[in-house]
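Left out: one protein chain. Kept in place: all the others.
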Amino acid sequence: MNAPAITMGESPARRALKRFFRHKLAVFGLVVVVAFVLIALLAPFIAPYDPLQTSWTRIRKPPSAEHWFGTDENGRDVLSRVIWGARASLMAGVISVLGALFIGVPLGLLAGLIGGWVDGLISRVADAMLSVPFLILAIALAAFLGPALENAMLAIAITASPVFVRLARGMALDAKSTDWVEAARALGNPPWRIGLFHVLPNIIPPLLVQASLAIAEAIIAEASLSFLGLGQQPPAPSWGSMLNSAQRFLTQAPWLSIMPGLAIFVVVLAFNLVGDGLRDALDPRADRK
Amino acid sequence: MWVWLLRRIGQVLPTLFILSILIFGLQQLMPGDPALILAGEERGDPQVLAQIRAELRLDRPIHEQYLYWIGNVLTGDFGFSWRIRMPVSQLILDKLPVTAQLAAMSFIIAVLIGVPAGILSAVKRDQPADWAANAVALFGISTPNFWLGIMMILFFSVELGWLPPSGYVPLTEDFWQSIATTIMPAFVLGTGVASVLMRHTRAAMLTALSQDYVRTARAKGLRERMVVWKHALRNALIPVVTLGAIEFGRLLAGAVLTEQVFTIPGFGKLIVDAVFNRDYPVVQGVVLATALIFVLLSLVADLLYMAINPRLRQA
Partner (left out) sequence: MKTMIRAALAAFGVLAVAAAPASAQHLRIALKEDPDILDPTLSRTFVGRIVYAALCDKLFDINEKLEIVPQLATGHRWEDPRSLIITLREGVRFHDNEVMDAEAVRYSLLRHLTLQGSFRRSEIADMESVEVIDPKTIRIRLKGPSASFLAALTDRAGMPVSPKAAEALGRNFGTRPVCTGPFRFVERVAQERIVGERFPEYWDARNIHLARVTYLPIPDNTVRLANLQSGAVEFAERMEPDDIKTIQRSRNLRAVAVDELGYQSISINVGNGERANTPFGRDARIRRAFELAIDRTAVNQVVYEGMYVPTRQPFPPASPFHVRDFPPTARDLPRAQALLREAGATLPITVEMTVPNNPDLRQVGEVIQAMVKEAGFDLRLRAMEFASSLQAAARGEFETYLVGWSGRTDPDGNIFSFSRTGGGQNDGRYSNAEVDKLLDEARTELDVAKRQALYARAARIAFGEDLHRIYLWHRKNIMAHSARLSGYRPIADGLVRLQGVRLQ
């Protein structure tokens, strides 16, 4: 790949932005993400019907000109529910993953860079948490905090964080042994500086990949939580809970599972494309090719 | 090396200790009186409830319950299931082969699909092969397991009649029949993990391919394939190893929906049913067993790091 020469004096952020916008797929992904965010925000204006309006005369009707995505088991318009559901699902997906990143990455870096008993403690707790069943944590939190979407996001963030701990730790361990970190250490840089400026940039690619994958898992996890009394409560829609109630009608009314499933797929795809673009844009070596 | 290994094994105990406290604490936070649910439809009788509480020591303070349990565990007694009265150790031993077989098969499928697809899409970056691999991988992760599972059952079992729709036959009983009962769930689980491995392999390969030494190697005129395999792949494997260990561990205990759909009860289903029935000895025992496996897996991952990155060995 031949990148145009970069003019000196441009800030790294500008260069990164430029690199990002050169990446067509990434831009496409960004457009889709922005579109979904807009859909979520503007749901009251876009949705053709009230997502909660039931009608006992049009139950589980297949897609038609009137109802593009068909109607659900209570005669509600599936398209409107997908549009409104974007709110809960995007929040559950994005915010909980951000939370997991903020909890997991610093701890993982600490463990990998400092080592010794700090590593021991953090790694043991992460191991222990990975083996705690999600369900137990979810039920306990549901009772403790009460039913709300924010609490579901908290539960997802907590359970997703050990993966980021492990990932950051593994990459930090590897980066620690590289020449440039050793050089930085020899020059007397404190560990936090090494972590922030020398190690973090190098572990961004796998973190981005994991984060954009985790969004999909978080969206689906929100559904099982709403089922347990945490997360979106009926009749308010979320893509995950729509999938959940569609499970009873997989064969009789396939559009009930396909439509929210498709929405999840498109959003996850878009986030991953953006993640790929970011990865390239932030890679300090990308220009030197 | 041996000292290091011994030290790592020594760390298993603290993990299990932290975990046991965590589980006990969470159980306290969980609503749902075990006595009420255990009494089933006899819950209307206060005498029955009092009796259950006394028998299961639920009327004792929590620390006393914990000490009693941990004391027994240290002597190798995991207690018995409150619900079906089977020893927890027997339940674990019953389900371990199922779970291990399913996890191993899924993992093999995941590695066989995920790693080559990741390498391919990194090498053929921004070409149709890359796009196709990405689309398939992301489809794999955003498709709910229950959906894929039921679709496979409807197609392969009901339509074609090739595979049994559910149930489990042990490997020792009938090899082919055992593979037949596990291939569909292993595939469903494997595709999800394959997506994760594919995306990470791809990203790591891309990073590795842009590293100095790979470019140096290329400049030195080494054949492209050699470069890819020898240098890039080795570095690309680090996140794959980390994620592989975690995902393998998740396959052991987190395959609940798939186990449920295919009625192949392993650890996942055992834990979920135990949680819903508040069958705490089973929860505690199985979680402890999974934790042990998790810790061993993370040990293996650390060993693999060292094999991949020789410089770590000195550290």
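Letters A and B mark the chains as written, and numbering starts fresh at 1 in each.
Following the convention adopted for this analysis, a contact is a pair of C-beta atoms (placed from the backbone, for glycine too) under 8 Å apart; a residue touches a chain by one contact, two chains touch by 3 or more.
Bear in mind that the values here come from a model prediction, so they are computed numbers and not experimental data.
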Per the definition of touch given earlier, which of B:G44, B:G76 or B:P128 contacts the omitted chain?
-> B:G44
Missing-chain contact among B:P14, B:P116 or B:P164 belongs to B:P164
Subunit B residues touching the omitted chain (full complex) = 30-33, 36-48, 51-52, 55, 81, 83-86, 91, 94, 146, 150, 153-154, 157-158, 161-168, 174, 176-177, 179-180, 260-263, 265, 269-270, 273, 276-278
In the full complex, which residues of subunit A touch the absent chain?
-> 52, 54, 56, 59, 73-75, 139, 142-143, 147, 226-229, 233-235, 244-245, 247-252
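Going forward, only the chains that are shown with their structure count from here on.
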Parts of subunit A lying in touch with subunit B, wherever the complex brings them together | 25, 115, 120, 123-125, 127-137, 139-141, 143-144, 162-163, 166-167, 170-171, 173-174, 176-177, 205-206, 208-210, 212-213, 216-217, 220, 243, 247, 250-251, 257, 261, 264-265, 268-269, 272, 276, 279-280, 283, 285-286, 288-289
Per the touch rule above, subunit B residues touching subunit A in the complex are 11, 14-16, 18-19, 22-23, 26-27, 29-32, 126, 134-135, 138-139, 141-144, 146-147, 150-151, 154, 195-196, 199-200, 202-204, 206-207, 210-212, 238-239, 241-243, 245-246, 249-250, 253-254, 256, 271-272, 275, 283, 287, 290-291, 294-295, 298, 301, 305, 309, 311-312, 315
